[in-house]
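Below is one structure, written out as structure tokens; the observations come after it.
The complex appears here without one of its protein chains, the remainder shown in place.
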Amino acid sequence: MSLGRFALKRSLQGIGVVWGVVTVVFALRFVTPGSPINAVAPLDASQETRQAIAAELGLDQPLYIQYGQYIFDLLQGDMGRSYIRGQEVTTLVFERLPATVELAIAASVVAIVLAIPLGVISATNRNDPVDYGATLLSLGGISTPNFWLGIMLILIFAVEFNIFNTSGRGVDVGDVALSVANAEPFVGTLLTWLAYITLPAIALGTYFMALITRLTRSGMLDELSKGYVQAARAKGLPRTLIRYKHALRNTLIPVITVLGLQLGTLIGGAVITEAVFSWPGLGTLVIESINNRDWPALQGSLIIIGTSFVLVNILVDVVYAYLDPEVVND
Amino acid sequence: MPTDNDNHVDRRTVLKYAGTAGAVGLAGCAGGGDGSDGEDGSDGDDGMDGGDGEDGSDGGDAFEVGVTMGQMDSGLDPQDHAETNTEIIVGQAYEGVLDRDKEGGIIAGLADEWERTDDGSVRFMLRDGVTFHNGDDLTAEDVRYSIRRIVFEDVGIVSPQSNDLGVVDEVTAGDGEVTVSFEGYNPIAFQLFATNCEIMQQSWVEENGGDYINRNANGTGPFRVTEYNSGNEVLYEPFEDYWDGAPEVDELRMSASSESSTRVNQLLAEETDIVTNVPPNEVSRVNGSDVATINSVASARIIFLQMRYDVEPFSSQQFRQALNHAVDVESIIENVLNGFGNITAQPTLEGHVGYNPDIDPYPYDPGEAERLVEESGHAGVEITLETPIGRYLRDVEIAQAAANQINSLSNVTCEVEQREFSSLVQDVTAPDIEDRPHFNLLGWGNAEFDGSQTLTPLLSSSGALTVLENDELDGLLTDAEATEDPDERVEILQEANQLAHDLAPWVFMHQQFSVYGVSNDISWEPRADEFIDPDTATQQ
Amino acid sequence: MVSSRVIRNLKKEFRQSGLAKLGLALVVLILLTAVFAPFIAPHNPTDQQLDQSELPPIGFSETSERTSSQMVDGEIQTVTEEVEVTADPDHVFGTDGLGRDMFSRVVYGARTSLVVGVLGTVLAASIGVPVGLLAGYHRGRVDDALMRIADVSLAFPSLVLAVALIGLWGRAAVNVPDPFVVAGLAPEMPESFVLPITVVIVVGLVNWVWFARVARGEALSLRGQEYVKASRALGADDNTIILRHVLPNAITPIIVLGTVQVAAIILLESSLSFLGFSGTTLSWGFDIAQGRDYVSSGQWWIASIPGLAIMLSVIGINLLGDWLRDALDPGIEGEGGAA
């Protein structure tokens, strides 16, 4: 099977999963007690007002019609209008998505950039103080609740030392890129961006840094004991090549799979990190929507989160297949 | 009395008074100043924030104001929401025919004259030369349409504000004037119109879809929306053609952070200028800083514990009174709220129409409470207090403290159940009283400053959230509704308040304070109605 | 299925690894704390003493400012006083905003964390293991269906799904009488333990899929083993084979995963409590949320101490998991979901 066909097959499976996601999300509303009308109506609204609102929102239709209509609209990119905001959910969700993606990517970058060298150094200096240090660090990292870490980071670096901003998003990464075109000071914009994103990225990325460090370390130890490493040493290959091109590459293959599966944790972590840092992303929208019983917004957010998860995992599988050509043939 | 502004260099002195609400009268709303405060004028230490490009406190060139609240808007349609945060955000761009001053008094808005006609209708004479942000002139038709859009379900949207203007019969537009007639007499029509009813442009509403209306604003207010980032921030510029003159503020930014500590941090990092709901424990941090000061005002919100009259043990008046004796509200205000609250004895707040100055709070007296419980025949009962989480200032702590005090009675056991606000509200507003909670904490904001707006929805048998059914009280409220003589109406409401105090359908708790943190770079006075009006802010 | 070899490996790893010793010590400490909370806690963790609020932990007495408000002639005035906040030896970890003893709250919080962690894991395993074993053993359509369900289930981040379910279904809690208090041994303490039942059910529901995956993998590889084939040839029915041959041999990785899951669920529970999606107020995450407002005003301990408690317990359980993994089954790598 070629890589292309493999990708296609995984994509078709992915579509099935997304349909499942949509159905589960839709079904959620009907296994939930209470009516969404209370979210819309004021405290002292009359029964007549409530009924009129229900009719306006289409909540008086039978279940299967609501489901069919929902799928039909969804296929056209229409996820309805927010009960609370009156705005198109599609726009709302895609307005929030970039902030979450930006945070998730920044956290992953922080995690990967620190974790992989740390894991390698830890594995190649086994039982040295540096290995113990890295082991303890990663142990602490996977054991620290990220919301608490976020609070502590704010306390230390934003309140006490005033190095970073306490919360909010400031400028987005697009602004940084555009600053050059708009003849704005690039460095200033970049620093502003960093002032906002650094702490949430660390708070969110720490768990992953720790996880990747652990996986990399154990994977590297495993790989370094294999025959091909000894063979590579025997042929006089530079240490850098043996460690990074040979052993690390093979270590990363399983690491990537685990990370794909852990993407859910990343998004879940983003929800809580956004809450701590007032980061205007999908996570805040999810929590607001739940608290307000804003079903269209909640459904839209969950569908986008689920779909992103599926997409990234297809991507991971394809990368995996690229790194380890034997996967395609299995 | 020295103000904090003069004093922050030696702020570690043991005792210090910092003037807020009333005391600031000397600074004045519009005046901008005693000018003696050299330190705040220099702004030198703000330099490090210069890179942000959004910090309002820099230099003297542009006057930028940032406001950070607990939550963002729920869309910009001024007639399709029912909560304070949205009102604050849309209220910068939209206005009503009447308005209120900071203390809650009724003042002119888009109407410069208003009167009650002989048949009980109300007539508004519109101001000349008012334009919408898109440049079009305001017409009487626009006002008529806006009112109708709110009250009639078949005009535009089903507005959650449809009850907020009384029972409107019809609206007619004349030459520069609009007349609203009601079903029956509406004694508080002007109070209602001074609080509610933002005016939109008919053609603009009809030409644009709901999504557009919720993302853009076209009002007549002092600020024009320049950028709307849903759930994140709203940016405004002054509306140069504003009928009352464009505000001094050059750029206004409204944002939100649900965590109070985050809001305070933003204020102290000079990322914003006004923050809402500073919790008591953060007050000294704000006052102790060089950059901001606490400014608080008694709000129009009352906090109380509702008890349903139709279930045991709350069906017993003695038991309800017992709980009022059991809770040490003074101590809770002192310790949980650091004094930021006024004890209450009746549903109507001081200063509101119908307030009865002769009613004293139930004294804290556990012995009396135990005696009353005994008398009620419910000794040994177990009750659960349901409380929302994070909806009101220190709500969970207040509920826990009150429950703890009730629990310490020898003959009552009380526990707290925490509820998400929306789900609690769902129960509290259940159509059938039998589905409502037995015992819960709730807060009620009376933006009309009229006692009937609390008594009727919360305590009359037809009220949407009522926990009481008492013919005598119902009778008084019906009378008040039909009484045309304001003084007579006040007397009736005072009587109703005395009755409500005696019936004790609530454990009367306290009047909540609005506690703001305000940057020393600006001068701004808070309002009694929880609205924020940065157009009255001036640069220090 | 605890063979002498397993015990030997456990002992050997334990002797060699200082971290395993640390992990076991932490876990035993938490277990004892949770079980004997009524005797360890010096105060009732829910008792408020409003006049003793915000006391610092021992060793952190300090002078700080306290601002309060009073009405003078109809005007609100704020008064700032310099007050001496002195640690009270009666409150080792200080008190929170309502004057509740932090040490007692931390002690009782261990109960919530551990009970939710263990019950949630047991629930997740009791759903996931049978489903995974059946799917892996029978393969074919059952397996395909399971894998698709698992895919859909994985597509929802556990925290997001848990928040949604709890937010929507409510925060039910069950009062479980505390036997020590009922027996009159610790009369001052809360009479019952508040078990946030919705949280337990939801964390079980969002984590079963990890168990299903592991159990399925084991069943897939075990079904090809000779002794399984032999049993089948002898006419044993499938359920018997799964119970007698597949499950016992699959139990090791399931136990290792279970340990990791307890840690992950403790983190998840604390996240839920922090966001306000719990049914109990005696939880570390809840205390962090409460203490969060106090962090920047100087009362750092209210949020920090429960955070450290979470960290230490999760470190302990993770170390225990590492130890079990190294000793029992070096082949598997922890991939259990966490918050």
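Lettered A, B and C in written order, each chain numbered from 1.
Throughout what follows, contacts are C-beta pairs under 8 Å (C-beta built on N, C-alpha and C of every residue); 3 or more make two chains touch, one makes a residue touch a chain.
As a working rule, contacts and distances are computed from a predicted model.
Student: Quick one: the chain not pictured, UniProt calls it what, "NADH-quinone oxidoreductase subunit H", "NuoM family protein", "Nickel import system ATP-binding protein NikD" or "Amino acid/amide ABC transporter membrane protein 1, HAAT family"?
Tutor: When "NADH-quinone oxidoreductase subunit H", "NuoM family protein", "Nickel import system ATP-binding protein NikD" or "Amino acid/amide ABC transporter membrane protein 1, HAAT family" are compared with UniProt, the left-out chain turns out to be "Nickel import system ATP-binding protein NikD".
Student: Checking the contacts here: which visible chains does the omitted one touch?
Tutor: A
Student: Of the residues A:Gly4, A:Pro62 or A:Gly227, I need the one that contacts the missing chain.
Tutor: Of the listed residues, the one touching the omitted chain is A:Gly227.
Student: List the residues of subunit A that touch the chain left out of this view.
Tutor: Interface residues of subunit A facing the absent chain: 126, 226-228, 230-241, 244-246, 249-250, 253, 323-326.
In the analysis below, only the chains that are shown with their structure count from here on.
Student: Nearest whole angstrom, what separates the Cα centre of subunit A from the Cα centre of subunit B?
Tutor: Centre separation, subunit A to subunit B: 38 Å.
Student: Between subunit A and subunit C, what is the separation of their C-alpha centroids in Å?
Tutor: 23
Student: Using mean CA coordinates as chain centres, what's the gap between subunit B and subunit C in Å?
Tutor: The computed centroid separation for subunit B versus subunit C comes out at 40 Å.
Student: List, in ascending order, every residue of subunit C touching at least 2 other chains.
Tutor: Each of 167, 170, 292, 295-296 in subunit C touches at least two other chains.
Student: Identify all positions of subunit B at which a residue touches two or more other chains, and write them in rising order.
Tutor: 259, 265, 420, 423
Student: Using the touch definition up top, name the residues of subunit B that touch subunit C in the complex.
Tutor: That would be residues 11-23, 259-261, 264-265, 279-285, 287-288, 294, 296-298, 331-332, 334-336, 338-340, 342, 389-390, 396-397, 400-401, 404, 416-420, 423, 513 of subunit B.
Student: List the residues on subunit B that touch subunit A in their complex, please.
Tutor: 48, 51-54, 71, 73-75, 77, 80, 82, 153, 157-158, 160-163, 210-211, 213-215, 229-233, 255-259, 262, 265-266, 268-269, 271, 420-423, 425-426, 428-429, 431, 457, 463-465
Student: Along subunit C, where are the residues that touch subunit A in the complex?
Tutor: 19, 148-149, 151-152, 154-160, 163-165, 167-170, 263, 267, 270-271, 274-275, 285, 288, 292, 295-296, 300, 303-304, 307, 310-311, 314-315, 318-319, 333-335, 337-339
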